[in-house]
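Encoded as structure tokens, the structure appears first; notes follow it.
So, chain A:
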Amino acid sequence: MIEFSIWTILQYLAQGLGWTLCLSLLAFVLGGAVGGGILLARIATYPLLRVFARGYIEFFQGTPLLMQLFMVFFGLSLLGRDVSPWVAAGFSLTLYSAAFLAEIWRGCVEAVDRGQWEAAASLAMSRWEQLRHVILPQALRHAVTPTVGFSVQIVKGTAVTSIIGMTELTKTGSILANATLQPFTIFGMVGLGYFLLCYPLSRLAHYLERKLNVLAAH
Partner candidate 1 sequence: MSLLRIDSVHKHFGSHHVLKGVDLKVEAGEVVAIIGRSGSGKSTLLRSINGLETLSDGLIEVDGERLHAGQTDMRALRLKVGMVFQQFNLFPHLSVVENVMLALGVVKKMARSQARECAHAVLDKVGLSHKLDARPGQLSGGQQQRVAIARALAMSPKVLLCDEITSALDPELVSEVLAVVRQLAGEGMTLVMVTHEMRFAREVGDKVVFMHEGRIHEQGTPEQMFGAPRSRELAAFIGALGG
Partner candidate 2 sequence: MAYQFDFSGIWEYRAELAAGVVHTLALTGVGTVFGLLVGVVGGAVRGWRVEPYNRLCGLYVELIRNTPFLVQLFFIFFGLPALGVHLNEWVAAALAMIINLGAYTTEIVRAGVQATPRGQMEAGLSLAMSRRQVFWHVVLPPALGRVWPALCSQIVIVMLGSSVCSQISAEELTFAASYIQSRNFRAFETYIVTAVLYLLLAIVLRHLLNRLGARLTNRDVAKP
């Protein structure tokens, strides 16, 4: 057993927290981009695209994130070379987030009154123009709250990447717990670290929900 001062422990944990934050941001941004594509496929007129998108969403929502992570990790390693945990973690979290965001956003698009499509179509807009100028701006309003809400799931999801060796917050915690033999304190602090990231996001989602509901009521 090595003696760690509380400051050293906190320093390590802060570093882990930083990586968790980076990974979350990465997954959120890339997942959002891919998710946008999946969304377009999901609501496309072309049936094959829709089927693909449905299958994609079903698969990523219906299997454990850990399985996805393993598949990506071992799948990529089949292509030769060593796979860095960063690549595997970033890749699988992106695919995972994309599925959930696409599904969330589809709900928002469908919440827009069907008459809006027809009205836009009657102005001779193409389907893309209808979507771009009429539907998406309205769907956006519904989308903000659940999207912020899902960001909490992403942050929590990053914990799983510790299993393939990402030295983010959870992994840092595991290492420290082993080294200091103080798992109770260490995992308590790890939990607190996640709480510090997630709780503000949860509150924000809650706040937005109320605010937008109030606006909608007027």
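How were these picked? Simply put, all candidates are chains of the complex that A comes from, given by their letters.
Everything that follows uses one rule, which is that a contact is a pair of C-beta atoms (placed from the backbone, for glycine too) under 8 Å apart; a residue touches a chain by one contact, two chains touch by 3 or more; residues count from 1.
Bear in mind the structure is a predicted one, so any value in this text is a computation, not a measurement.
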Self-check item: Touching chain, any copy counted, for chain A within the complex - options 1 or 2
Solution: 2
Quiz item: In their complex, what parts of chain A are in touch with candidate 2?
Solution: 58-59, 62-68, 70-71, 74-75, 78-80, 152, 156-160, 162-163, 170, 173-174, 177, 182-188, 190-191, 194-195, 198-199, 202
